[in-house]
Structures are given as structure tokens and as C-alpha cells.
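Right, one structure below, let's go through it.
With one protein chain removed, the remaining protein chains of the complex are shown where they sit.
By written order: A, B, C and D. Residues from 1 in each chain.
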Amino acid sequence: MIDDKDILLIEEPKLTASERLFLPQIFDGMGTTIRHFFKSLVGTPMTVQYPEVQREQRLENYRGVHRLNRDEQGRVACVACFMCATACPANCIHIEGAESPWPDREKYPTRFDIDELRCIYCGMCEEACPVDAIELTPGHDLVGRSREEMVFDKEELLAIYDKTKDIKPRKNPRITGYPGTGNRPGAQDEQKEKHQR
Amino acid sequence: MAEFFTSQLGVSVGLAVFALLVLLGAVSYCIYFERKISAFVQDRYGPNRVGPFGIFQPVADGGKFVFKEDVIPGHVDKPLFLLAPCITFLVGFIVFAAIPWGGQWSLGGRLIEVQVANPDIGLLYILGVASVGVYGVILGSWASNNKYSFYGGMRAAAQMLSYEIPMGICILVVVITMGSLRLEEITVAQTDYWLGFIPQWNIFRYPLAFVILFVTVLAECNRTPFDVVEAEQELVGGFHTEYGALKFGMFFLAEYAHMITSSALIAVLFLGGWHFPWIPWTQLEATSWFAVLLKILVICGKISFFIFVMMWIRWTLPRFRFDQLMRLAWKGLIPITLSLFVLAVVLLYFGVERSFWYPLIGNVLVLAVALFFAARSRREVTGRQRGMPAVGGGSAGRTVSMGIPG
Amino acid sequence: MAKITIDNKEVECRDGITVLQAALEAGWDIPHYCYHPGLSIVASCRLCLMEMQMPHPKTGEMDWAPKLLPSCQTPVKDGMVVRFNSETVKKNQRDCMEFFLLNHPLDCPVCDQAGECYLQDYSYRFGRAESRMVDQKTVNPKKDIGPRPLLYSDRCVICSRCVRFTREISGTFELHVTQRGSRSEIDVFPGRPLDNPVQGNVVDICPVGALLDKDFLFKKRAWEFRPANSICPGCARGCSIRIDQDEDVVYRLKPRYNPKVNDWWICDEGRFGYKYIHDESRVKGPILRRGQSVTRLLWEEIPDILRFRFQEHVEKHGGDKVAAVLSPFMACEEAWLLGRFIREMAPQAALAMGPVPLEDEDQRFPVGAKGEAVKFEISKEKCPNRRGVEAILEQAGGTVLAFEDFIEKAGADAFSAAWIVGGYPKPWLEKAVAKKLSGKSELLVVQDIFPNDLMAEATFVLPACSWAEREGCFMNIDGLIQPFDWAIHPPDGVKRDGQYLFEIAGYTGLYSGKRVRELMAATMPAFAEVLAAPQLAAHAH
Amino acid sequence: MSWKAIDRISPVIEKDAPPLLSEVVRGKIRSFFPRYETKRAALLPALHIVQDALGHVPYQAMVEIAELLEIHPSDVLDTVSFYTHFWTHPKGERVITVCRSISCEVMGGAGVLEELKKQLSIGEHETTPDGRYSLVTEECLAGCDHAPCLLINEKLHKRVRPQDVAKILADQDNDRLDVPRSTLFDAREEGEAPAAAKQQSTFMEGRGTKE
Partner (left out) sequence: MAFEPVLLKNVGVEGSRTIRVYESRGGYQALRKTLKMTPDEVVEEVKKANLRGRGGAGFPAGVKWGFLPKDRKRTLLCVNGDESEPPTFSNRVLMEHDPHQLIEGSIIAGYATQSQVAYIYLRVEFHEVFHILQRAIDEAYAAGYLGRNILGSGYSLDCYIHRGAGAYVCGEETGLIESIEGKRGWPRIKPPFPAVEGLFRLPTVVNNVETLSNLPHIMERGADWFTSIGPPHSTGPKLFCVSGPVKRPGCYEEAMTITCRELVERADLGGGMLDGRKIKGVLPGGVSMGILTPDELDMKMDFADPANYGLLGLGTAAAVVIDQGTDIRSVLRNVTHFFATESCGQCTQCREGTAWMDKVAHRMERQGGRHEDADLLLETARNMGMMPGLSICGLSDGATYPIETIVKKYRDELEAAIAAQPEGRVQEVLQAVN
């Protein structure tokens, strides 16, 4: 419930006589659209003809298709903690965990499915991951012929990692840069200072 | 046999068949242009995959409409459901009968009207037939047995009713001035000149009536900003929610046919129909086949212009809320057109109805008064009611009225 | 009734309980690890310390004790004053949590306890964000200590609840604390694993993730469950349980506190006995057999067809040729509905109850305990509702047969129409019995979870549901009527027994145990009120 | 750190192994029963007796003690693991216990320990390969007035300086007491020496992070 004291009452601005008629605004708008019309008629429209033409641009903080990172030994980095599945507002992550076959790890995912059609690409999974295993890449051209095809399994997500290894997705530093993650430049120094204090 | 083809009847029949075919094509291409124009306005390409510049897109669309599965939902009133698009479609096309396309054509020594029919009550015919169009919409919405569709139909009925009044009065102004209901005569009466060079088109006499007629025509055609009938965001398509395939195509085509006829009507009533000033071939006296062809081109050009403006408006202005739409009709347009009607009658009484200055001055006066009142009006201009908080809004007892009047 | 004052608030509490218990019952959330209401008190975790007023040793006047006292160990005394919401108490909790987490691996992401872990909860409430210890943590090994539980020593807080459980409840003494000081660990004697019929409880009482269930290991995270309260059908004791399910898959059963039946415990047989409900071989979909042809029935048409067929049969052969075998696995409501239907069709019909699976004797814990000392008991009757069905048969009156007699009579062609209910998790119809019954009935309705030998010739095959999919009440061996909720939906094509029996018995609408019990109460007042186990108190984990 | 679980299920005691505790030992243990209210209280004396007889307390002995005292072997292990005195694996014939209390440390006890380690070539909690000596430290031997001191089996060596270590080790009788021994806890049959460790092993198995 919102408290009454939190409600801000705003007076509507008074309209002038000409504004009240709306006619100038209408003509203004008409002018804008006709200008664009002729510009596009004579010149080239702004849009490009995808997929024949693709713009050369790197959208670093674009949140596109997920990838599942590998650790130094090439194994899936995920520890099957279900944090991403828990954080996911669209319920599109399905994980099945099991005891890992490796000596240095407790748990690993036997299944890791993301329904890319359900996903809303909010990046919460990325934020929730305690081991930075799941990341959203800038990959945006995601197509498939069936719904089933758009449910990416572990192998597919790892394959995306293999393809996009060199890209370091830029996460929003304002979100991920909380002390302790060390993601942010200078974060570790701050940590040290804190200790000394 | 040749006798027939040169007779008025033969020309009428030929014209009817020809016009129907051309019109169907024209309507299809209207859709094409609509898409193209919207694309250009929005800096896009528009359809460009089927043929050069996508000019075969209407063919593809038409093919799709025809060959799509014809679904009739189980819950509809089947006969009415089928009837509705037919009515709309039919009405959209038969209005053309009374449009004068090219004045007179001397064919085989006789002067033949290039018009399917030239009844004495041409205007009444158009008005009458056109208002049947709304039956299609209402029937469709009723038959769909779906509350969104029904809302659409109700809105359509209320809107048609409201906007036919200012439209009719506007036409009445012209009729009083011209003294005839025959469209051909109205056209011919506009072919003179004032001061030797200003064509005596009604637009110069009654510019206000012209604008209002154009606005009401937009509303009658359910074009933006008056397309509350099929408002996708609120009504999921309104009356045609349940329609698909060819039946939807018929609604679709009828809308554009309606646009063409309405444009033609405005052209005839206010822009002198096939008349184009100063070019001899388009004057009343020119009756050769070439002149007729030219006249047809002239009126088509005028129609095209109006259609373009309609599309232009559609891709510029947002939709009215239903109460705003109603207010515009009843509180704005009807008083103004009534004033114009009084003006026309007074001018008629003094016998100066066909002069240039008196009507124009009268128009300006009416406009001035109208603007004065409009600017002084204290009505709310936003959707919010007075006293409603702008943020939050959890307070009890206050509701926001939705678009439906009442 | 003693009256004590906690944080300036007067609280009435039962006599003989501890301050901690009183505070918990009055709604204070006092942190604690080693205290468990079902076990003896060791007061070793030092988290529940409170400020208390004590009689001064010299003057005898009530005065604040100079030090914090463990509330779990101090019994309430009338007029006692304690303080929980004070800086000293809070400081102790904060410091204690730091000590607890010093050597804790902090591997919550892979720990199954996460989400229901008291170390997590208290750490959020009192803990520091960072450890001040820079030295390496002591890492204790993971140990395989028995067939069910797995021990992660590095997560252990040495609350010794599990050790006390094996000493006081199970009486099997397998667990002990080994070494001392910071090297303390829980352990078993090598080669003498933790292996007793109630060992699963050590996982429940472990407040942290040190003891985990191998069966449930890594299967699911605790917060994903949508639990339902239920009653264990494993034996006639009828322990209160909670079914943890997600998306119609049961992952585990947990005991629910019920002082009248099972306190905090359940046995492993019950705990892991749910697996059959996800068996692939279950009967799915109702079937009608006419001669050689087999048709799948729609659920909607079943009540009418059945009623018609029974009516027709009774008209043709008379009511005394009809018999019904009720199963001790049925809920009371279901048994009542079926009995009612049969009696309505044929008042002279014979009713019987199916065989009661029996073991040699009850198991009592602590092992070897007798009388008052018994803390937990497993019944030898391996079905949940023998008494309930018996009570209903008794109320139904008319011809009520023992199962053996029914077989005898059926073998002698006494019945030509029969309704036989199974619902046993294990095969129950012996070959010989099935053979005796086969070919005797013209109209045979078989209702069971798993295919049995009679189904091949049944006129109607109705799939039954496991108890997790049903709703109703069981009457346990002591005559307590305990309701249970459904936890999961039945498999595709299967309808809840209660619902279709409700419709067959001639009622319309939705079946609910409560609704049927109201109907039953007219003739059986005992069913007017059922025993609801107390809500699982937060402290009774 | 490995996630592999330590196996505590497989038996460590051979099946059908002959009883480890002789009748003498058992009788000795039984003789302690009347002293206490419960049989269990005889556990510490029993462990002393067994350690004296066998040199250490193997798992099998724990099981047999448990049977004797009518408790669970787990309880025996619980107690055994708590006290530092009991060895669960073979120790040397003579156990050298070096005091590391504060007074011994101040007086140079660390040097003695180092010297012992050097001379025996073993570390703390280890046994010489010949099984003669085991070396452990103890928090305090309560011999602070003679610091630094060390214990060889039962014999307390006082004021040991690093240079004395060689002499002490060379002495065959370095574990002989000056006072007459009480045989209350002794269960060794005549002439039998406790089994000596044949290999080096760490103090407590399964550990390695402490110390």
C-alpha cells in the first residue's frame, strides 16, 4: 500500500489557447511525417535489409543468447546450484544436478536447459550465478524452426561459449560491481582498504 | 450490337464492369501504397520482396486471402456472419455508380455521360447506400458472438450516426448552393471562373465545409484517428476479430473502396470533379475521347490525393478516445456545420449563393467564432479527471472511466 | 502454569519446560542449534543465551545474573524475568555466528540444505558479511557413514543432535563425536555404519548441511518445493508427514511434528516408501471389457454405466450375488462412498476388507525399550487404514465377511458381481487367490494402482491413485482419525479415487474429504472432527 | 581437498579373526567392574589394560572391549579418540613424551625436542623404523621444577639438556622406574613385550591439517 504522504500531487500545466485547439500540433506532426516520407522516397530509408545487409557494430552490453562457460580444464563451470533458475523471472531454466565425476567439485549439471523463447533476457541469471558460469552474450540472431529447437541444452550452451570465448560480455558495472566480486576495476583495492580500517 | 456499345446503357454497363475491375485493382494497390507510405514515413522500406519495389505484393496478399482456410468459428451466427462482409463489400462498390468520371463523351454523334448512372438524386443515392455500409459492420460484430467484436459494432453504430450528421449538413450546404442533387450538374456548375481565372470550386466558397467533410469522411471510413471501431489494442480488431481469409479480405477491400468513393465524392463536391482549370481538354465543352480520358485522369488524380492525405494522417495522428471522438462530432462539427448551413440559406435568400466573397467571408466568420469558443472551452484535455492524483493513485473511490461513453 | 517475563512481556507457559521452549512457543524466534525438543539438552551451541534474573547467592533477592545463561537449559520458574532483546545477547549471537562460520566451507550453492539451513538463516540475521579469519580453514572430510545419510564434516557445527538421536531415540548408538576441540567430528565406528530403521531422521534434525540424504542428494533445491501435509501410509501408525513435491514429482517425505503419534520422527520405510507412485507400470485410464473387445472409457460416462450395469445385474441375479472388497489402503471417505454405492445398489450385498499386510511384530525405539520409554514405534500392520475401513464396514451393517471367507464363498460361486479394490504398493493378490476368484464374476470391477491378475478378466478396470494424489483421512492403530491432503496430480488419464467414487455414489460436484466427512458424521459422529497435527513449529526442525 | 567421501562403511576388522584380548586381559578388565556403578565406567581402565598388553588399541580390541562392557563400539571409539594417551595404531616400544609447557619451553625444551628428532630421524608423532621409539609431545608433564623434562614410557627424565639426549637414548634402562611398579593395569604375560610398530605412521589417521 502506498502511503498518502508518498503520493505526489502534480497540477496539470495550463494549456494556452493555441495548444487547446491542437491544430498547430497536428500540422506540426503532419509536417514531420511528410518530411520523413519524402526523405525516404528520395533517399534511402534508415533501416537495412537484414539478413542481406548486416550492420557492423559490436553491442557490448546487449543481452542476447546465453552461454555456459567452461573452466580452465574445459569442463562446464556450472555447479548446478539452481541460483539462476531461482532468480529467473520467466522460469525458463531447467537444471538437473548430480554428483560430479571430478575430484575437486561436488556437484555439476547433468542437464542444463534454457528455453530461449521463454527467456526475457533480463540478465538476472548472470547476476545470480556464484561462479560466473552463465553469461549473456551479445548474440542476437537467434532462430529456430520449432519450439523444441529453441530449448538450448547444455551442449548447445557450451558450444556457444566455444564460439564466443573471446568476447567478454560487459555486465552493468553498477549492478555487478558490488564489493566482493572483484569484477570492478579497483574493487580489490577497496577491499584491502576496508580490511586495514 | 455496336449500337449498344455506343448507347448510354452500353457505356454505363461497360463502365460499371471496367470500374469494378479497376477499382478492385486500385483497392489492392491502395493497400500496397498504404504499406509503402507507412514505411516511408517511418524510414523503412516497406514491401519490396515480391516483384520490383514489391509491386506484386497485392497479388500475393490477394492470393493469400483467397487460398487461406476459410474458418467459421463454431459460436457465430452463421448466416449473418457470412452476410456481413458481403454487404460491406457490395456497398463499398456500388457507390461508384453515381460518380461522374469524365463529363460528356461524344460517341457516335451522341453525347453520352461518362457515368454508370446519373440519377436525379445522385447525392441521396450515395448517402443512402453508403450508410448501409455500417450494417455490414454491425452485422459482423453481432454475428461474431464475441464481446470485443460487439463493442466494435456498437462503437461503429454510434460513430456512424454521429458523423453522418455533420457530413450530411456539409453536403446539404453544397446542394443548396448548387441547387442540384445530380453530381454531374454539381460538377458542371463548378467549371466557371471568378475574375476569369479562379475556378468556381466549392472549396473556395466553403473551405470550412470542405475540411469538415473530409474529417467526417475519415470517420465514416473508420480511418485513423477515428478507427476506434477496430482498435486493435483495445478490441483485438473489433468487428472483424472472428473473420479470416476471404471474408476478412472483403472487409479489408471494402474499407479501401470506401476511401476511394469518399474521396471521389469530396472531389466532385468541392474540387470540381473532373474539372481542371485552364486546361481546355478538361473543360465542359471538350467531349472527345481524349478529353474524357484526361478528365478521368484528373478526377483520379484528385482521388489519389485525398487517399494519400488519409494515409498520411493515419501514420501521423494517434487514435481518439471514444468520448473525445463523440465530443468532436456533437460539440464541434455539428454546430459549425449548422452555422454554415444557415449561412448558405441566408446567401440563397439574398441570391448571392454562388458568389465568391460572401460565402468565403461567412466561412471565415464562422471559423473565427468556432475557434474563439474552442480556445475558451474549459474542458479537460487529458484523460484524467479533476482531482485525480497523478502519481500512485491508490486512493479509494476514484475510478478512471474507460473509452466507452456512459 | 508458570508466568515468566520475556522482554517486558508477560508470558504464560507450561510448567517444566525450559525458557527457550517457552519463548519459542510465545513467538520469539530464539536461535539455537543443539537444542531439540525431542532430545536431551547439552547447551553446547551457546546461541540461545539470554539475560536472566536469578536469586542473588548472598541476599537471595532476584537480580540480573552476572552472565548470560543458556535458555535451553534453564527451566521456567514462576516470576522469572529474562531478556532476549538486549545488546549483550545480540552481541553474543553475532560473535557466535562468527565462530560457527570460521571453518564453514560456505558452499551453500552446492549444499542441499541451503534454503532450510539454520546456519544460513542465523548468518543472515546475526552474521558478519566477511570473515575476519585470514588463515586457512580447517577442512574436515566428507564421510560415507551409512546407506542413507552422507556426512559432510566440514559443514558440521557439532551440535551433537544426531549423536543424541542415535543414543536416545533409535537406541542404536552408531554415531559419536570423535577427536576433541576444533578437530571434533561426527563419526561412526568403521565398519559399523549408521544403519537403523529410523536413520533418516538424523538428516532432518541436522540444523546445517552436514548430514544429507543420499537418496535426495543434489535432486532439488529446498525452496522449489510446494509441500502438502499428509499422513504416511506405510504402516498403521499413521505418522504425520509433509510431502515435498514440485511439478507433480515427489522428491522426499519429511516428518511433521505430531505429539500424539510420531513426535518429530518417521521411519525410513515410510520415508523412502513413496517411490512406487512414480512407477511406469501403473494402471492408467479406465477400461471397459466386453467379451474380447476392450474400450477405453471416458471418465464422464463411468458413473452412469456402472450404476446401470449394477442395477441391471441386481435385477437379474438378485442383490445377494453382489460383493465388494474394500482395501485398507482406501481413505475412510472412499471406503464409505463405495460402501454406500454398493449398499444402494444391493442392500444384501456382501462387504469385505482386503488382506492386511502384516509383519512379525512392532518395532519400538529406542531399541529394546518397553512401556513409557518407547519414543517411537513402527506398527507391524503395513497399511494405513485397517481400523477406518473396519469401522465403516461395521457401520454399513449387513453381510460383512472376512477376506478369507469372501474368497471361500467367491470360489463357491456365491457372487456374480464384485467390486475389488487394491491400492497396495506391493503385489497383494496371491496367484492362488486370483485363480480362485477368476471366472466367477459376470460383472467384475477391479480398482488398483498396479496391474493384478484379476484385471485380465475384469469388466471394468479403474485406476487407483496413490495416497499422495488423494485426499481424505486415515484412522490409525490408536483410532486417531487424521486427515491428509493431496500433494500431486494423478498421472494423465487417472482421476482421483475420491472424485469418481463420489460421482458413482450419486453426488455431484467436487469431492472433498471434508464434505464427505460431513455426510459420514450423520451416522458416524467420530468423523465429525478429525485430528489436525499442529502446524510444524519453526523450532521443531 | 577431495570431494571423495571417506568410506566408513566397509569393515576394518577381518572376519573370523581370532579374539585379540587374552583371557588374562579380559579377567583384568572384569576385575575393575566392581569398582564402579556401571560397567561402562571401566572403559578407561580397560583401555589402559589393553594398551599395556597390545601396545595400542586396535579397532578389533575396541569391539571386544565394547562387547565386554556391553556398549557400542562407537562409544569406545568416542572415548578413545578424545584422550591423547591412547594409540589406535602400533606405537614404538618406548614412547618419548616431550613436555612443551611454557616453563619447559622457556628452559629450552624445544631444543631437546629438535635434538631428539635429529637423533631418531623422526618427527613428532612418528615411530622409528625399528619400532623402538615413538616421539610425541605433551602439553605439560607437571615436572616444571625440573624443566625441561621428558617421559620415556613411565620414567620422567628431568632437566634434560640437548647434549644429554644421546646419553639418554643410549641408556638401555632409560625407561626403568626407581619405584616399585604397581601391576594394577598390567596385563602383560611374563616376558612378553608389547607389539612394536613395524612402520612409521602418523599420529591420527585421516588428518593432516592440524599441528
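By definition in this document, a residue touches a chain if its C-beta (ideal position, glycine included) is under 8 Å from a C-beta of that chain, and two chains touch if they have at least 3 such contacts.
Since the structure is predicted, the reported quantities are computational estimates derived from the model, not experimental observations.
Q: Just one of D:R8, D:R26, D:H72 or D:R100 touches the chain that is missing; which is it?
A: Candidates D:R8, D:R26, D:H72 or D:R100; residue touching the omitted chain: D:R100.
Q: Taking the full complex into account, find the residue in C:S184, C:Q395 or C:S512 that is in contact with the omitted chain.
A: Counting the whole complex, the residue in contact with the absent chain is C:S184.
Q: Sort through C:N8, C:Q136 or C:S293 and give me the one touching the missing partner chain.
A: If we include the chain that is not displayed, C:Q136 is the one touching it.
Q: Which parts of chain D face the unshown chain closely enough to count as touching?
A: Contact residues on chain D toward the absent chain are 35-38, 40-45, 47-48, 69, 75, 78-79, 82-86, 97, 100-107, 138-147, 151, 153-156, 177-182, 184-185.
Q: Can you name the residues of chain C that touch the chain not displayed here?
A: 41-47, 49, 66-68, 70, 73, 91-92, 95-96, 98-100, 102-103, 132-136, 138, 157-158, 177, 179-184
In this section, only the chains that are shown with their structure count from here on.
Q: Take the average of all CA coordinates in chain B, do the same for chain D, and state the distance between these two points in whole angstrom.
A: 110
Q: Roughly how far is chain B from chain C, going centre to centre by Cα mean, in whole Å?
A: That gives a centre separation of 75 Å.
Q: Quick check: what residues of chain B touch more than one other chain, meaning two or more?
A: none
Q: If I count partner chains per residue in chain D, which residues reach a count of at least 2?
A: Chain D, residues with two or more chain partners: 1, 3-4.
Q: Given the complex with chain D, which residues does chain C contribute to the contact?
A: Those in contact with chain D are residues 136, 138-139, 141-147, 150, 172-180, 182-183, 187-193.
Q: Using the touch definition from the top, list the residues of chain B that touch chain A in their complex.
A: Result: residues 37, 39-45, 48, 312-313, 315-317, 371, 374-377, 381-382, 384, 389-395 of chain B touch chain A.
Q: Can you list the residues on chain A that touch chain C in the complex?
A: 79-83, 86, 97-99, 106-107, 130-131, 180
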